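With one protein chain withheld, the remaining protein chains of the complex are depicted in position.
Order as written gives the chain letters A and B; numbering starts at 1 within each chain.
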Amino acid sequence: MEISGCAPIEEAGERDLTFVANARYARLLKECRAGAVIVGLDVDAHGRNVLRARNPQAAFARALALFDARPRPSPGVHRTAAIAATASIGAGSHVGAYAVIGDEVSIGGGAIIHPHVTIYPRVRIGDRFVAHAGCVVREDVIIGDDVTLQPGAVIGADGFGYLPQPGQLPVPIPQIGTVEIADHAEVGANTTIDRAAVGSTRIGRGVKLDNLVQVAHGCQIGDGTMLAAQTGLAGSTRIGRDVLAGGQVGFAGHLRIGDRVQIAAQSGIPSDVPAGVVVAGTPSMDIGLWRRCMVALRRLPEILVRLRVVEDRLRLDGEPTDGDED
Amino acid sequence: MEISGCAPIEEAGERDLTFVANARYARLLKECRAGAVIVGLDVDAHGRNVLRARNPQAAFARALALFDARPRPSPGVHRTAAIAATASIGAGSHVGAYAVIGDEVSIGGGAIIHPHVTIYPRVRIGDRFVAHAGCVVREDVIIGDDVTLQPGAVIGADGFGYLPQPGQLPVPIPQIGTVEIADHAEVGANTTIDRAAVGSTRIGRGVKLDNLVQVAHGCQIGDGTMLAAQTGLAGSTRIGRDVLAGGQVGFAGHLRIGDRVQIAAQSGIPSDVPAGVVVAGTPSMDIGLWRRCMVALRRLPEILVRLRVVEDRLRLDGEPTDGDED
Partner (left out) sequence: MEISGCAPIEEAGERDLTFVANARYARLLKECRAGAVIVGLDVDAHGRNVLRARNPQAAFARALALFDARPRPSPGVHRTAAIAATASIGAGSHVGAYAVIGDEVSIGGGAIIHPHVTIYPRVRIGDRFVAHAGCVVREDVIIGDDVTLQPGAVIGADGFGYLPQPGQLPVPIPQIGTVEIADHAEVGANTTIDRAAVGSTRIGRGVKLDNLVQVAHGCQIGDGTMLAAQTGLAGSTRIGRDVLAGGQVGFAGHLRIGDRVQIAAQSGIPSDVPAGVVVAGTPSMDIGLWRRCMVALRRLPEILVRLRVVEDRLRLDGEPTDGDED
C-alpha cells in the first residue's frame, strides 16, 4: 500500500503513517484509521499494518524527515538585503529580504537567513546557520556551526545590571561582554540570551532552549541541556550537562547546577543542586519528598482540625494568641 | 454638555466620560471630576451626570469605540513591500513598509499588514487580517477571518521536539505539521504558537491569547477560551471551550482540560481537569480547597509548635531521627 503522509493517531487517515510510543495512546490503536502504525516490539497490533521498532518515536522521526515537504530557501542573496561591505558570508547561503548584516560580520557556508534578521557588527558565525525572521544577534556575539534561531530570538541584549544609588536612580553597569553559542545549539522563538557584563554568557554544544526562555548575563549552560518554555535563569548561574528543566522553571543567580539534574515544571531553584538529582517545587526539593509534601498539603485544613481535637482531649489551648505569627 | 473624551475615573476631567463597574471604585464617584459617568442601575450617583446601564463596562466599551481616534492605515501597498509574484492579497488591504509576503501566500480582503511583518510561503489567511509590526507567520500556517496578531507574535515556529540520545546530543524531530487559527482569534504581543510535529496545532474561534503566551506543538484550544499573559502549554494538551486562565499558568503536556474550566493565576496543571471546575495552585486543586490550604499553610510553623506541645504532654518523642525524610 501507498503512504502519502504522517499524522497524529487521532487524525490519521487511510494513507497516513502514525505511531504509538506512549501507553496512553495504545488504546487508540484498535479504532484508529491509519494506513500503517509504528509500534513497539510487543504491542498488540489489532491486525493493523505495523512497522515494529525498538524506539517507535525515533523510527517515526525518521519517517517525518522523509515526508518533510516544507519549502527550503535556495542559495542566493535577496536584492534588498543590506550587507555591509566588510561582512563575509560563505558559499551556498541564502539571505532573505531586508536582512541586515553589519560591519565585519563573518558567517559560514550554507546559511539560511530569513527576512528581517539583524546581525549587528563583528558577529562571527559558523556553517549552516539558520536564523528565522526577526531574530536579532547583537555586536561581537560568537556562534558555532549548525545553530538554529527560531523567529524573534534575541542574542546579546544588554544584561540587567544596575548599581543601586540610595536616593537616586540606579546607574546602568556597562555590559561589555558577549554571548558564545556552541555547535548544534537551538534557540526558541522570542527567547532572550543576554550578553555578559564581562566575559561571555555561554551556551554549550547541542543545548536546546524552547520559546520565551530567559538566560541572564554571565550564565553558562552545559552541553546537551534542554530547557522548556518560559524558563528563566538569573545572572551568573552555571547549569551542567544534560540537564532537563520543564517549563516556567526559575533559577536564582550565581548557582551551580550539576550534570544530569532534572527539574519539574514551575520549580524555583534557590540554591546549588548536585549532579543527577531530580527536584521539584518552590523552593525546590527532592521530587519524591515534594510529591509527599504536595499530597500532605491538601490535608492541611484537616490536620488543623485533627490537632484541635487532640488538644481539646488534652485540655490544651493550642491556638496562638493575637499577634503571634504575622 | 459636551463630552470630548473617555478617561479612568481617577483622571477624568470635566469633559470626560468615565464609568464605575467595580465596587472598589464606587467610592470614587463622589469626588471625581468627570463630566459624566456610566453607572449601574442602582448606584448612588451623588448628583452627577449619569448614564445608567445594566452593564456599565459594556456601555463604556461602546462609548470608547465612538472616541477611537487612533490612526488607521489606508488601503494600498507600500512601495517597499516585498510581495512574491505568486502571492495574492484581497481588495482593500493595506501592506506596510518592508512587509515580506512569500510564495503562494493568499490573504483575504481588508487586511492591515503593518511594517516588518513576515509571512512565509504557502500561508493561507482569511478576510480582515490585522498583523502588527514584526509578526512572523511561518510556512503553511492557516488563519481564518478577523484574526489579529499583536506586534512580535510568532506563529508556526518549530515545536520543541528532540529525541534523547544516550551519550550523544539530542536529535531534532522534524516538525512537519502546521498551525490552524480559526476566525476571530487574537494573539498577543510576542506570543508564540508552535507548529505541530504532524497534523496541526489548533486555535479555536474567538480564542484570545494575551502577551508572551506559549502554545507548544500539537495543542488544541477550544472556541472562546482566554489565556492571560505568560501562560504556557506543554505539547499536545487540549483545552476545551470558554476556559479562562489567569496569568503565568502552566499546563503539562498531553492533558485534556474540559469546557468552562477556570484557572487562577500562576497555577500549575499536572493532570486532566473535568469541565466546569475552578482550580488553583501548583499542583492545582479545587480553588476552595486551595484557599483553605493556603490559609492553613501560614499556620504551619505554629502547627509544628502545637504538635510538639501535645507530644511533650504525652511524653512522645515525635521528632524524626537523623536521616528521616530527605
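Here is the rule we go by: a contact is a pair of C-beta atoms (placed from the backbone, for glycine too) under 8 Å apart; a residue touches a chain by one contact, two chains touch by 3 or more.
What you are looking at is a predicted structure, and each value in this text was computed from that prediction instead of being measured.
**Student:** Among B:Glu104, B:Asp145, B:Asp259 or B:Asp286, which one is in touch with the chain left out?
**Tutor:** Among B:Glu104, B:Asp145, B:Asp259 or B:Asp286, only B:Asp286 touches the chain that is not shown.
**Student:** Among A:Leu28, A:Val77 or A:Val100, exactly one should touch the missing chain; which is it?
**Tutor:** Candidates A:Leu28, A:Val77 or A:Val100; residue touching the omitted chain: A:Val100.
**Student:** Taking the full complex into account, find the residue in A:Arg24, A:His46 or A:Arg299 that is in contact with the omitted chain.
**Tutor:** Spelled out, the listed residue whose C-beta touches the missing chain is A:Arg299.
**Student:** Taking the full complex into account, what residues of chain B touch the chain not shown?
**Tutor:** Here the touching residues of chain B are 6-8, 11, 18, 22, 24, 55, 57-58, 61, 64-65, 67-71, 78, 80, 96-98, 114-116, 132-134, 148, 150-152, 184, 186, 188-190, 205-206, 208, 210-212, 223-224, 226, 228-230, 246-248, 265-266, 282, 285-286, 289, 294, 297-298, 300-301, 303-304, 307, 310-311, 314, 316, 318, 320, 324-326.
**Student:** Need a quick check: the contact residues on chain A for the chain that isn't drawn.
**Tutor:** Within chain A, the residues touching the omitted chain are 80, 82, 98, 100, 102-103, 116, 118, 120-122, 134, 136, 138-140, 152, 154, 157-158, 160, 162-163, 169-174, 176, 190, 192, 194, 196-199, 212, 214, 216, 218, 230, 232, 234, 248, 250, 252, 254, 268, 282-283, 285, 289, 292-293, 295-303, 306-307, 309-310, 313-314, 325-326.
Quick note on the criterion: only the chains that are shown with their structure count from here on.
**Student:** Per the centroid of Cα atoms for each chain, what is the distance between chain A and chain B, given in Å?
**Tutor:** Here the centre of chain B sits 21 Å away from the centre of chain A.
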